[in-house]
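Missing here is one protein chain; the remaining ones are kept as they sit in the complex.
We just call them A, B and C in the order they show up, numbering each chain from 1.
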Amino acid sequence: LSTEHTFETKPSLMHRAETEPSATVSLTRDDALKLYRRMQTIRRMETAAGNLYKEKAIRGFCHLYSGQEANCVGMKAALIEGDSVITAYRCHGWTYEMGAAPKEVLAELTGKVSGCARGKGGSMHMYAPNFYGGNGIVGAQCPMGAGIALAHKYNKTGNVCLTLYGDGAANQGQLFEAMNMAALWDLPVIFICENNHYGMGTAVSRSSHNTDYYTRGDLIQGIKVDGMDVLAVREATRWAAEQCRNGNGPVVMETETYRYSGHSMSDPGTSYRTRAEIQEVRQNRDPITSFRDKILGADLVTADELKEMDTEIRKEIDDAVHAAKTDPEIGMEHLSYDIYSDDLGHNMVRGVSPFVQLPHKVTGQAVNRK
Amino acid sequence: LSTEHTFETKPSLMHRAETEPSATVSLTRDDALKLYRRMQTIRRMETAAGNLYKEKAIRGFCHLYSGQEANCVGMKAALIEGDSVITAYRCHGWTYEMGAAPKEVLAELTGKVSGCARGKGGSMHMYAPNFYGGNGIVGAQCPMGAGIALAHKYNKTGNVCLTLYGDGAANQGQLFEAMNMAALWDLPVIFICENNHYGMGTAVSRSSHNTDYYTRGDLIQGIKVDGMDVLAVREATRWAAEQCRNGNGPVVMETETYRYSGHSMSDPGTSYRTRAEIQEVRQNRDPITSFRDKILGADLVTADELKEMDTEIRKEIDDAVHAAKTDPEIGMEHLSYDIYSDDLGHNMVRGVSPFVQLPHKVTGQAVNRK
Amino acid sequence: AQVTVRDALNGAMDEEMARDERVFLLGEEVAQYDGAYKVSRGLWKKYGDKRVMDTPITESGFAGIAVGAAFAGLRPICEFMTFNFSMQAIDQVINSAAKTFYMSAGLMNVPIVFRGPNGAAAGVAAQHSQCFASWYSSCPGLKVVSPYSSEDARGLLKASIRDPDPVVFLENELMYGTPFEVKDEMLQDRDFVLPLGKAKIERPGKHVTLVAFSRPVGICLEAADLLAAEGIECEVVNLRTVRPLDIDTVLQSVTKTHHCLTVEQGWPQCGIGSEIAARIMESPAFYELDYPVTRLCGADLPMPYAKSLEDASLPTAGDVAAAVKKALNVS
Partner (left out) sequence: AQVTVRDALNGAMDEEMARDERVFLLGEEVAQYDGAYKVSRGLWKKYGDKRVMDTPITESGFAGIAVGAAFAGLRPICEFMTFNFSMQAIDQVINSAAKTFYMSAGLMNVPIVFRGPNGAAAGVAAQHSQCFASWYSSCPGLKVVSPYSSEDARGLLKASIRDPDPVVFLENELMYGTPFEVKDEMLQDRDFVLPLGKAKIERPGKHVTLVAFSRPVGICLEAADLLAAEGIECEVVNLRTVRPLDIDTVLQSVTKTHHCLTVEQGWPQCGIGSEIAARIMESPAFYELDYPVTRLCGADLPMPYAKSLEDASLPTAGDVAAAVKKALNVS
């Protein structure tokens, strides 16, 4: 087995940039195992989520990340301590990448106390250290990400904030407002459009007069990367983060990717695209299969190792599913807790009638209280 | 005297456009007189408005157009029957151009019944046929203008909608949203940024990471024209309107212009720019003086004619001022009228207490009722 | 015939589009996808790109476009995928649509309907569960409609589309699939319109008045059933429109029953219930009350995701029945 290998990735497309990431990427055996494990864990976790939804253990929305794993895994691999991330509702993979266990993700989906928001947030509202959600309103996270980057700059942390949005969200006015201010103020933010070709049932050509999302920051430098190649994503993110850390932020980054499932579980996802299209991507561009082939071909790992890892992952997810199903919901008293970050005392929260007055107290960390 | 003359204008700057307006512009004697009269009338009207404000006959905001006259006059001269216009609160000149008499503008400013909104709208809310205001919320008129253009397309009128906004408003997200849809749907709208270099006290370089506003429609073709030259403006608008009428809309147009007064009358307008800067523009680029020189130099008009015209205009404005001061406000009964376009009858509108229940009826035209 | 609320809304739009060439529908996924909740099913096929327009996810932009089109004489139906997203566009709804007729002293009326599901659905958590009835209803220049049944949906939506002024039309996702019996003559009548600003007595009764709109009307009817078994007769007032609010119907009922409860899913503070309580107080009917007006509302907190908490956040028929008994002092 080799301990390191160098791969050629598809060169990124650049916009108004003076430098560019190298298309030649080197990968250690350790990283190969790690990236594979993480992508595979997300895939299994999402498959489990889909099944839980079908069993009606998950309610409401459930937006799966399957097909897009190389994005969060590649990006996270490029981050350093203290870097932060914010995304939209398609957040399960990111929540895991930023530190939550699969069980915490799945239990949040089933609304259980062991979920990462103790079941109060649900599918779209998950948090982890330096991970600011999980946000349900299309586009809202874009200026918020710029604001997190502002805090980095303000505190001179040298960190960056990855701010993710979809191709549909890419048309939101507040994104342009945020980009303009980020550019005026040199904020260390990478605006990342995960272009999975559809916003709900609308293909990019019907939502965006310019579908080259990496050019839509106007004078902001942009980069488009193959979002199905975890190594290319890692390299592009490193480059973009470096721009920001050097004071050359912001950056707009587009990843070319694909979602296998419908928009949310209730969408079969086949009325606005053909099954053949999905099949084609799965067969030829799947981020996990292609990465597996790559690292096997380069003798970085053995098939047995991966098989064993798959078994471990399956076990971990099975356990997580079990917990997500059997763990309890949070206690009813929490209905009226954690609305404000001060204890307010008794009878402070009105229930459904004037006869129901509930107590309020803080049970969470309230990280910004001090 | 000649009946027609050909002038060279400063060539416009173009963005992603395949054609461009000719820099050589021909002007008839009649048009020379008309354009001069209209610009001069607006100048005098605005001066009168400023004085009325200082006399406290005008309350609240009062945004003068002085310095920018070549914009509305040049653009209007390029329009055909049925074309429509929408702008922001700096709307006095436009209201006049679209058909209101100076008296109707000034009386609206003083809140009198003879005002074009009978004193109910005030400085920022004036209307005229095909003129959709006078809108007080920065940016809001931008998608509305695209919507008016949508109606033109829907009804196959062959008309265009001019949608005006300032350099400050140019950063509003809803403008980008509107541009995107206008481009997707080929709407016959000209988005026009009147770049007067400041949004309130903020210079363009502090509000906009890209100050080439004519390029900010991304793939939409753009044109930048000298907004102090009424002929260049007319020509550029003709070109842009032609694009739209040929189905090649939308267009983004920037005019380079200047406002002489403060943002609104309460702003002295001298803390964020020097008096010398204002003086320089007044002396070297004033749209009226320069046009006057041009048409005199070309023997299209005589100095005496212009002088006589100036006297007429002064008289007209003096009369308008008199009316604006002495006309009555609308009757108190109108407090509760014209909230909805159906008569609702007695006791339908609550006054300031439960003991005051007012009648409702419709006294306006309600142009879209049928 | 049995008609779901979805089909009633769909039919209303279809008929009004057929009737008036100026009526068109725009919004996210309304065309090729048939609507996120399938309310516009079939309309794009039937009327084509011109009349049924998919928009990008840009609420402020497309709402503004819709308002502009209405200024210029068209009759847009602007769908918000849910009203939660209308917050991105609320400036256009209030400042551009609602206020212009008055600002123009009666010159420029703005015939537009903003419609979509409002309030809580199931398991969609805090950002997707807000009720906007009280906010919109506070604004003069708007009419604010919120149907309960399929009859309501049909008659009120047709009336709203024909209305010359801006109408905010608040539907409920969980009602879309609910079938209601609608009289055949109502279905066949292409001019079946219900007056905006008139409430409907859904069920007459003499002991207590229950006032609600949208889905809570069903909750009140359910509570009325429960209570009927105990000999308590509820009069259920379906407001149908929350602006103008048909307070007369409420007052008449209260004058008869001497007891009033309001039921809504929105938050309590400054809610529709608050307004009804205040209006009753300001009227002679106040002196007819034997017990103060009781408001049942969504709990005063962001909507939690977990099912048990979610359930406890909204008033149930049981809650209503218990509050009625308290008001009537029976146990």
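Just so it is clear, a contact is a pair of C-beta atoms (placed from the backbone, for glycine too) under 8 Å apart; a residue touches a chain by one contact, two chains touch by 3 or more.
Owing to the predicted nature of the structure, the values given are computational and were not obtained by experimental measurement.
The residue touching the chain not shown here, chosen from A:A49, A:L64, A:A146 or A:V352, is A:A146. Of the candidate positions C:D91, C:E222 or C:E288, contact with the unshown chain belongs to C:D91.
Touch with the chain that is not drawn comes from one residue among B:K34, B:R206 or B:H322, which is B:R206. Here one chain is not drawn; of B:R29, B:K76 or B:H125, the residue touching it is B:H125. Annotation for chain A: contacts to the undisplayed chain at residues 84, 86, 117-121, 125, 127, 132-133, 135-137, 140, 142-152, 154-155, 161, 173-174, 176-178, 180-181, 184-185, 330, 334, 337-342, 344, 348-349, 354, 362-369.
For chain B, the residues in touch with the chain missing from this view are 58-61, 108, 111-112, 117, 119-125, 135-139, 168-169, 171-174, 199-202, 206-208, 271-272, 329-330, 332, 334-336, 339, 349-356, 358. Panel shows chain C; residues 60, 84, 87-88, 90-91, 94-95, 98-99, 102-103, 125-127, 130, 134-135, 137-141, 243, 245, 266-267, 269-275, 277-278, 281-282, 286, 292-295, 300-302, 304 of it touch the chain omitted from the view.
Basically, only the chains that are shown with their structure count from here on.
Our note on geometry: chain B versus chain C, Cα centroid distance of 39 Å, whole angstroms.
Here the spacing of chain A and chain C, counted between their Cα centres, is 36 Å. Residue positions of chain A with contacts to 2 or more other chains are 171-173, 206-208.
Within chain C, residues 56, 58, 60-61 each touch two or more of the remaining chains.
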